[in-house]
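Every protein chain except one is present and positioned as in the full complex.
In order of appearance the chains are A and B, and numbering begins at 1 in each one.
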Amino acid sequence: MYAVKSVAGAMGLGLIGFYLGLGIVAVLRWLFGYPDPWGGEINIIGGWVLGVFLWLMGIGMWGMWGREWFGLKTYQRNLPGWQRYFTFNTDHKVIGIQYLVTFMVVFFLAGALAMLMRAELAQSGNQFLSNSQYNGTMGLHGILMVAVAVAAVIGGIGNYAVPLMIGAQDMAFPRLNALTFWLVPPVAVGLLATPFLGGIEHGWTAYPPLSVFTNSSQVLFSLSIITFGLTSILGALNFIVTIIYMRAPGLTWGRLPIFVWSMFATSWIALLYTQGFAAALLLILLDRLGFSFFEASTGGDPLLYQHVFWFYSHPAVYIMVLPGFGLALEIIAHFSRKPLFAYKYAVAAFLGILGLSGVVWAHHMFTSGMPNYLHGPFLVATELISIPTGLIFLSALGTIWLGRLWLKPPMLFALAVIFNFACGGVTGIFLADVPTDIHLQDTYFVVAHFHYTIVGGEIFALFAAIYYYFPKMTGRMYSERLAKLHFWWMFIGFNATFFLMHLPGIKGMNRRIADFQSELDPLNLTISLAAFLLGASFLVFIWNMVYSWVRGPVAEANPWQVRTLEWQTTSPPPHENFPAPPVVRGGPYDYGVPGSIHATFPSAPSAGFAGAPAGGGQ
Amino acid sequence: MRKPMQTGLIVAAILAVLTITEYLFATHVGDDLVRFLGITVSALGKAVLIIYYFMHIYRLWRPQEAH
């Protein structure tokens, strides 16, 4: 088993690198005459850097990439079957599935943490978690879910589908793509190790001064997130170049599937803003080492952190939700059997959100004590975002209007995205308006709002995409009945949990705190029960996926009779994606337009591919 | 090779001049606004020169080079 040996070896190398890094920093500290060479958090930083580097080299980057730096010949091991998922594989389909499975595992872990929190919150007073344990659970749930939201759709579905949709053989930088995935395991290990150093006490936002004075798990948190930011930036760079340069002949910007457009806009946001989170946490690390960016008594300013942090972390919500919108529009168009309504406006909306995303960040800071003259501009800019968002809704509703809806599981989830995000959008108005926000800031109203947008908008879209692409990825079909059961169960559980959560928020129940007033007991008990209902729905999903992947019936190449390119090849696609390079002749959504063809394969060896299903769905 | 090298040397000379200008603005100009503008314009000019002539940004929107 080469894959097992390779992963174990890389882990060993990573550990050696970690301790070597600790030691090198200790020697340096000793040379420069510091009193305590081993005791500093700077040792952990050195260990992290060297450990991650050696882990990457060990997992296969050395053979495929590192040797080139020294003028040596590179080599790649092409392993069969499941083993390729455990090596430095450059195939975008393999990487997409690696991302997807990894982040589904992280999603369920973080979901279990949420169950733990709801169990604690079922009653006022402390049940079985101490306050600091609750903080650690909450912080870990938050940051893991943020990681899932940022990377599951982009890394998983994006990597898998975008090159196929644009008729390319692979991403523009395949090795970089593999690198971005293999940076994820150290991030996961780093974050999951935080409870052993005392737990994240500051939530995922890591505001100073707490994050400067808290326990050393903060260092692991910062290092993990900086590394994760690197993944995000490099992945975004790869998508932008791929979408610009790798499109099939004839696939003009006006014919691009809408999901590809959403990935394009998202990637620009990720490329330009992710540095903010990394920079903010870098400054926190430096402050922990004795600098004073955020220490007010020596001229620093804690608000600086919030500005730098939200400069990324507000655009981050668009990184999360735009691909979700793209998927929802994509699926709604295909399953309504109609051309996508207002395609150009939807594209303009994605680009408009890209433009606006950078100028709204301080609406997270209305109560922070920033200058009052900033309130108005940020209020207005924030509400302006509802215009492009409205255009996306226009496009979705116009497509559904008089369509012949085919209520398969992907379509159900895509329709739920529209419903949920409408709720999330409406509650967002209260949080964007300064007067109401001052009352609602830091209550469960905020928690309900962002779960409606991110879970309701993005995670539902993620499940839509999983049910949409499962036959393409695995070559097998899942049980539609279980999928629909999962949908209704999750939809009801989700709406029950998070709709009710608005109510204690309005009454002023603070988020991030393990205890609350006992008057809110019945409400919180109901929310907890609804949350357990929501959590249990995923058991259906897991069973359906695992069983179908192993034992499911063999799927057709194009089970949904869809026109876009990824369905015009076998399920799963061959390594080079298409039997022959495709040539695009028309738009992707022209259902019912007589004589329209999306793509042909001019030099296809077998006649079966020559444009055959391109007009599908009549 | 002579022509691009000439370009490079001319750019280098302008960069030197701009650096000196910037320094003199900082040390000898009392008025805050004039000093700020002088320094900013010099810095921007240097950046544009390097980005255009040294980093060849125009190659991004030129499909292929001659060589």
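Keep in mind that, in the parts below, a residue touches a chain if its C-beta (ideal position, glycine included) is under 8 Å from a C-beta of that chain, and two chains touch if they have at least 3 such contacts.
The rule is simple: contacts and distances are computed from a predicted model.
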item	value
Missing subunit (named according to UniProt) among the choices "Cytochrome c oxidase subunit 3", "Lactate utilization protein B", "histidine kinase" or "Sulfate exporter family transporter"	"Cytochrome c oxidase subunit 3"
Touch criterion as defined above, residue of A:Tyr34, A:Phe291 or A:Phe532 at the omitted chain	A:Phe291
Contact residue for the chain not shown (choose from A:Thr180, A:Thr194 or A:Thr274)	A:Thr274
Of A:Tyr2, A:Tyr19, A:Trp38 or A:Trp253, the one touching the omitted chain in the full complex	A:Trp253
Residues of chain A in contact with the chain not shown	69-71, 167-169, 172-173, 176, 233, 237-238, 240-241, 244-249, 253, 271-276, 278-279, 283, 286-287, 290-293, 295, 298-301, 304, 307-308, 311, 581
Chain B residues that touch the omitted chain in the full complex	1, 4-5, 8-9, 12, 15-16, 19, 22-23, 25-27, 32, 35, 39-40, 42-43, 46-47, 50-51, 53-57, 59-65, 67
